[in-house]
Structure formats: C-alpha cells, structure tokens
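Only one protein chain is missing; all other protein chains are in place.
Order of writing sets the labels: A and B. Residues in every chain begin at 1.
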Amino acid sequence: MGILAKFLQRTPSEEIDDPRQHLMLDPRPRGEMNAMVMESMHTTSWKFWVVAAILSLIVMVCLLGVWGYLIAEGLGVAGVNRPSYWGIFLVNTVFWIGISHAGTFVSALLRVFKAEFRRPFTRAAELMTTFGLVQAGLSIFMHMGRVWVTYWLVPYPNERGLWPNFHSPLAWDFLAISTYLLASTMYLFQPLIPDLAMARDRSTGWRKSFYRILALGFRGTEGEWTHLRTAMNIFAFAILPVMFSVHTIVSWDFAAATRPGWSSTIFGPYFVVGALHSGVAAVAIVLVIVRSTMKNMKYFIRPEHFNAIGKLMLVISMGWAYFFFNDYLVQWYGGDKFTHILLEWHEAGPVNWIWLLMLVCNVVVPWLFLWNKKIRSNPWAIFVIGLLINVGMWCERYVIIPLSLTINRMPFTWRLYKPGVEIPLSIGTLAFFALLYMIASRLVPLVPVWEVQEGQMAHGLRKVGKAVVPSVSELE
Amino acid sequence: MENLAVEVSHKWGMVIDQDLCSGCQTCVVACAMENNVSFVGEKDASYGRVMHWLRVERFWVGEYPDVRATPFAPVLCQQCGHAPCESVCPVFASVHSRSQQINVQVYNRCVGTRYCANNCPYQARVFNWRDFSRPDPLSNQLNPEVTVRRRGIMEKCTFCVQRILRAEDLARSESRVVADGEVVPACAQACPTGAIVFGRLDDPNSLVSKMARDGRGVHFLEELGTLPSVTYLKGGSSYGYTG
Partner (left out) sequence: MPETKTLMALFEDIDPAADAVDQLRLMGVGNDQMNIISGIPVAEAMLGRPRQWSNVPRLALGGAVAGMLIGLFLVIGTPSLYPVLVGNQPLIPVPPSVIVIFEMTMLGLLVSTFLGVFLDSYFPSYTPKEYVPEISDGKIAVLFTCPVDQQAQFIDAMTKLGAQSVKPAEAVKL
C-alpha cells in the first residue's frame, strides 16, 4: 500500500517540469549537434572491439558453420519431424519480421500522426527493420529442404515455361517480404541522404569517399528538398498498407491451412498487433543500449522518449490481449474436438510453461508496470520489460507453430517437437543482427539531425494565461 | 500446352476393408520395396521420421480389463479430389493429374518448404530428412521404375502410378481398355487377406466401385470436403446391408 501511495503521489513541483528536459525545447546549434553525432560515430572504445569480436565468432560458428552442416546433412539435424514440419526456423522468421515492423511503425505511422517524439530515433528504428528482415530471410532459407533451388520461387521466364504457384501463401509471402525489404531500405535511405551529406562535409579520408558516394551529390537546394519531402510523404502513407499486408500475409501461411488452431480468421490483425508488440519493445531495447553505450546520445534520447514508448507498449499490449482473447474464446466456445484438445494441451500439457510464460510476459508484466510514469521514464526498467515482452512474443510464435502442429486430426501421429540445431542457428541470427547494428553505428549517423533541428525549430514556448506551455508549429 | 498423352481419363480409387485387415503390415513392407522407400534407422524412426508411405493405425480403447483394439486402419495418401496439399505448394510440386485423377508429387520440382505436409489432414506425406544410404547388396533391391529421392524432398503414396502407367501403355498399344484387376498396387498385391482392392472408380462395374458403394463405406475426415479416393469399409461386429 505504501509503495502504491508513493507512486500515486504527485507533488506540486512535479507538475511544472523544466521545459529544457524535452529535447524539442532544448535546442542546440545545428553545428554542435552535427559534431555530437559525428563524435558518437567515431568514438570507439576497446569494449566495442571485444564485443564485435565475440559476435563475429558466434556468427561464424553458429550461423555459417552450423548452417553449412545443416545444408550438407539435411533437415534431419534439426528438430522438425512429423507432425511438426515447421519449427523454430519459422518461429524465428515470424519473430524477425515482427521486429522489423517496429521501424516502419515509428518512421511512418508516427510521422503520419505527427508525433514529434519520434524524431531522434526514427533512424535507429529503421535500421532495425532492415537488419531484422535480413535475419528473417536467413531463417526462411534455413528451413528449406533444398535451399539451393529456392530461387524457383522467383517468377522468371525459363526454358520449361514454369512459373511459381500464386495460389500458395508462400508465394504471396515471397512477394510481400521482398516488397517490404525494398521499401523499408528505400525508406531508410531517403531521410539519410541529408545526414550523409553532413557526414561527407565533416569527414576526411576513406570515410569522406564513402559518404561522398552515398550522399549522391546532395546539397540541400529547394528542388532537392521538395523532391525528397514529396517522396518521403508518399512513402510514409504508402508503406503503412505494405506493413499491414506483410504480416497479415505471413499470418495467412498459418490461417490458410486446415489445421486445428491455425485456420482462425482473426490471425491477420492478431499477427500485426503482435508484430508491433515485439517490435516496439525491441526499439526500446535498442535505444537503451544505444543511449548507454554511445557518446552524446544522452542528449538526443531522453526519459521522455522512453515514457512515450512505454505508453505505446502498454496500449499495444492491450491490443494484443484483445486479439488473443478473441481467438481463444471463439475456439474454446465453438471449436471442434481437436481444437478443444489443442487448447487443453496448450494450457495443461507437458510444455504448458511456454504458454504461461507468453501470457505473463505479454500481458501481466506490461499491465503491472507500464501505467506508471516513473517506471516508463526509466530506461533500464523499459529495457527489462521490453526484453520480457520479446521473450513472450517468441513464446507466442512457438506456441502457434510447433506446438499447435503437434495436435492434428490424426492422433496416431502426435509427437512432441524437440529442437536440434535450431538453437545455435537462432543464436547466430541474434548475434548477426547485433553485429550488423554495431557496424552500422560506426558508419551511419544514428540520429537524423536535420529532423531534430526541424522539430526544434517547430517547437516553442507559449504563454496561455499564467501557464507557459510548449507549442508546435507545422512547418511543412 | 496441350497434354499430348491424354486420351484416356480414368479415376483410380481404392477400397480398404477394415474388417478384413489383420494389421500384419505386409502392405507397408511391400510398398517400401516397390517404391524405393528409404530405411531411416531406429533413432529417426522413434522421432516421427519414418518414411513409410502408409501406416497401419490401431488404438486401444476402454479401461482394464475391458480393453480392446480399434479396427486396423491402413492410412495412406487419400488422393483427394480437392487436395489441400496442392494449392499451398509455392512451386507447383504437388499437382492434380487430369488423366489419373490422383495427386501427383513432382520430386525434381520440390523445394522442401513442407507446407503440403502441414496442410494434409491425413498426415499422409513423408519428408526426406536426410540422405539415407543403401549399402551393397541392398542397392540391388531398388526398383528401376521408380525415382530414388534425395534429402529435402517430399514424397507420398502414388497409387503405384508406375504400374498404372504400364498397364495403360500396354492397353493402348493393344487398342483396348485397361481391364478391371489389371492394375494391382504393391500393397493390394501383398495383402494376405485381400483387404485392399484397387481399380477404376469411374467404371461402375469394377470391383472397387461396387465395394465403394457398400453400406459399410466411410471416408476419413469427410467433413473437410477433401473428396478422398479411398473408401474404408468398417462394420465392426455388426454389418450394414450390402448394396
């Protein structure tokens, strides 16, 4: 009771917070911000190299080495069997595509809704999208029986006149994920061009050539800005339906099948909200790490941003709970005999701890803690909660894929799934993601400084009566 | 692209009499021999990776001491008329044959996504999880009329399509129709009790058509609308009237 009271208590002094706490109301000269971002890219401590070396080792052994072994020996070394023909590889694929949705959400959706708090971390989120999709692609290739002929999914004219089967959700998957990968890479690159120009102007040596080539000769003329801004506006609106459609199509891999527990009509929006759930939590994790390990980032990423992300995490968690309960209720109430056995098996079977862990991490933890502003504004609290949410969402996909596959309409075939080489390969993809991000942090300006300056220009303090309040102008 | 060879179009089907099936599994062995099915070894077999194209299912029901076995059910690919496995293969490796009206698995097109296996309600498909070897002289046992499959490829019962094609070729060269009982798949050939009957369902006078119209006939998972080509006769201890 005492702790509750302390959290609920609000002293008058906390009502009036110092406006300079907010990034948008604490402007610094653009030149200084540029220097801060460049410095954070160049300053590399020995700890960075140690971590990078360890990650590279893990990638070489767990990803490349074990994958080579998998290709040479066949999928027998993994844990998939009858009836769980799909296992952790698909879980990872869905997981990484889910994480990648966060970037688009932060970049596009928040931009469309003019949520100003998105400004300092859109690029960090967009980088997650690209690198997450790389891991998703790798996981898909890992699960293929004959990965060396996987290119047959590409529609190209050939001697035998064969084309892929567009009745199949996997063919839709291929088109949708390729579209999304291209779109999000392009969307990452566009607002990056002005920052690359800035980096070009402030670099020497090999870095200067690198940025020079990538900056494409951008100067900042009226024409260039107009074309860029028009394109970014089109992208922000257009990439949203793409984002929704991609994870919906991924969900249809399962929903279009005739399995108990899978052919549920709610899977489309359920998966999209699930993707946002794990994605936004992952953004929080990445931001905490960036803020605490990179120089000068404490100026750009502040407790107010974690507060905003925490609110998003709470709302999305409620959305996820709504869709989960919808799916569960309908199956529990009117499902057939096998659907009922499946639900019972999830809750009370030999591996029911996974199902319970999913619910605790996805719902209980966010609902218990994220309503409180102090907790939300604390980066490390958000880090732990974000990590737990990601664990919970990984468990959700594990429940949906190998666990639901175990209970089918032919009880003679029921057998529990036991992962094999999927475990080192999963660790490999995680390490690869982290490694790519670390490399990007040295080469790509992580904060879109021009957007931050634009936002700072748009924000001011206004007097309304006796109060001084922040006000935002629309500069476009 | 016109299908040059289609002059005949039959609907091949099977009837399995569960009241005659003794559960001896000779059909399983014969199918494996005829179709070059791989031996996976004890470890993989115990983990649900047997490669047999059909399995004989039997359950125990009741509480001790009133335990009894359910009738044996040899489950194989039902060659569905509306096969759920066909629409989900992204590379058209699982397609419907117009001339034999069965589901055809194209080995050299299969990429190994295993979506077809997930979507088969009968779990009738098996996957080559590894390259399995046949050390000499076991390699002499291979049937030259059937492809040997490598790792990463899906396979399943084909109704011994090599025997169907051989019979159809012979009949066409002799300018006649395939006679009833001329095509006998390996499982039907080996069954000691005659529980498996095979033939043309589109010929109302064939033995298999007559047996399929038997009052004891059921289709597994009929409610899914897959239109299986295999009819199971199950009367148990009491018989329905026959036709």
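In this text, a residue touches a chain if its C-beta (ideal position, glycine included) is under 8 Å from a C-beta of that chain, and two chains touch if they have at least 3 such contacts.
Being a predicted model, the structure only gives us computed values, none of them experimental.
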Options A:N165, A:S278, A:S377 or A:T429, residue touching the unrepresented chain: A:N165
Full-complex contact with the absent chain, from A:P194, A:G349, A:G386 or A:G428: A:P194
Per the touch definition above, residue among A:A72, A:A115 or A:I234 touching the missing chain: A:I234
Where the missing chain touches subunit A, by residue: 29-31, 34, 155, 161-167, 171-172, 175-176, 178-179, 182-183, 186, 189-190, 194, 197-198, 200-202, 212-213, 215-231, 234-235, 238-239, 241-242, 245, 249, 450, 453-454, 457, 475-476
On subunit B, residues whose C-beta touches the chain left out of the figure: 1, 80-87, 89, 92, 94-96, 98, 103, 225
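The rule we apply is simple: only the chains that are shown with their structure count from here on.
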Geometric centre distance via CA averages, subunit B-subunit A, whole Å: 45
Subunit B - residues contacting subunit A, complex: 1, 44, 47-49, 55, 57, 59, 75, 84, 87-92, 109-115, 117-119, 121-123, 126-131, 151-154, 221, 224
Contact footprint of subunit B on subunit A as seen in their complex: 73-77, 80-83, 85-86, 143-147, 149-150, 152-153, 161-165, 167-171, 174, 253, 256-259, 405, 408-413, 415, 418
